[in-house]
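Removed from the display is one protein chain of the complex; every other protein chain stays in position.
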């Protein structure tokens, strides 16, 4: 069995993640799903557009998974990010960790989403009614 | 739309929880699933048996959900616990929170599972090959 | 007045409920219930904790009981 699933996909299916994280040695599974919010700073969001430098993004996501497995002795990890256009309520990222006890999976899941947002080469453009903005590009 | 789903069920379907937590005002969804581990203190677990004082358990679960919603301004909450016999890898509890930003849903989800384990009248018996043990009953 | 037993409490008592309505002296408080139980079933003293719910709410020792109350004996919970 592969311990990690690392993917960049057009369409995220969040329902499969539990089967992927299920493990006889696990007592806890923690999953985070990032979704598209309808408003940013009181401006209505039409959609988000994601693009990536895929070969590097996969490498960086794999590093994060490996670090988390080493640090918290996880049984299974899933990191799956969507690219392309996503509308309100659609999932854009799924991060999951499965571990013997719940402390490890909560802490690892939080670490992985925080680190993904800092290091993985994926870019998000917010599409508003009258403009588009690359998130975090400018100070 | 109901903000909380509080249930005690025979069979847990974890795949529905995302649709239940999905919300246009949410940027993050955190879900914890407690599952049956194959070993406890190096002893092989055959199954877990859960029983509950249902009317009170539902009340206590609702209190936890309400506290979390008030404290972290959650958009949606699911607390669903299984009863009866559960084999290795089967889910026994699903806790989910949906919020504007990820901090709130992670913290709330952790708070809810921790508090459930302290206050909700549900009892777990570990079934080993040659004995059964009510968990936490004795010092 | 009915006492309900769950988990290990049910194993200790050997049944899931006791109807006290026919008893000559009903317990007057939550504390009375605990004294009654630990006296009649010494194994209750060995538990990590023992809580009582009155009409499905946790109740402190000094809570006064009424005839129609549903009293639940709550040994250490272990959900999740």
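A, B and C are the chain letters, set down in written order, and residue numbers restart from 1 in every chain.
Note that a contact is a pair of C-beta atoms (placed from the backbone, for glycine too) under 8 Å apart; a residue touches a chain by one contact, two chains touch by 3 or more.
Just so it is clear, the structure is predicted and the values come from calculations on it, not from any experiment.
Touched by the hidden chain within the whole complex are the displayed chains A. Across A:30, A:68 or A:93, the single residue that touches the chain missing here is A:93.
Considering the complete assembly, subunit A touches the hidden chain via residues 34, 50-53, 55-57, 59, 81, 92-93, 113, 116-125, 134-139.
As a working rule, only the chains that are shown with their structure count from here on.
Most remote from subunit C, judged by the distance between CA-atom centroids, is A.
The most central chain, judged by C-alpha centres against the centre of all protein C-alpha atoms, is B. Between the Cα centres of subunit A and subunit C there is a gap of 48 Å.
Multi-chain contact residues of subunit A (touching two or more other chains): none found.
In subunit C, no position touches at least two other chains.
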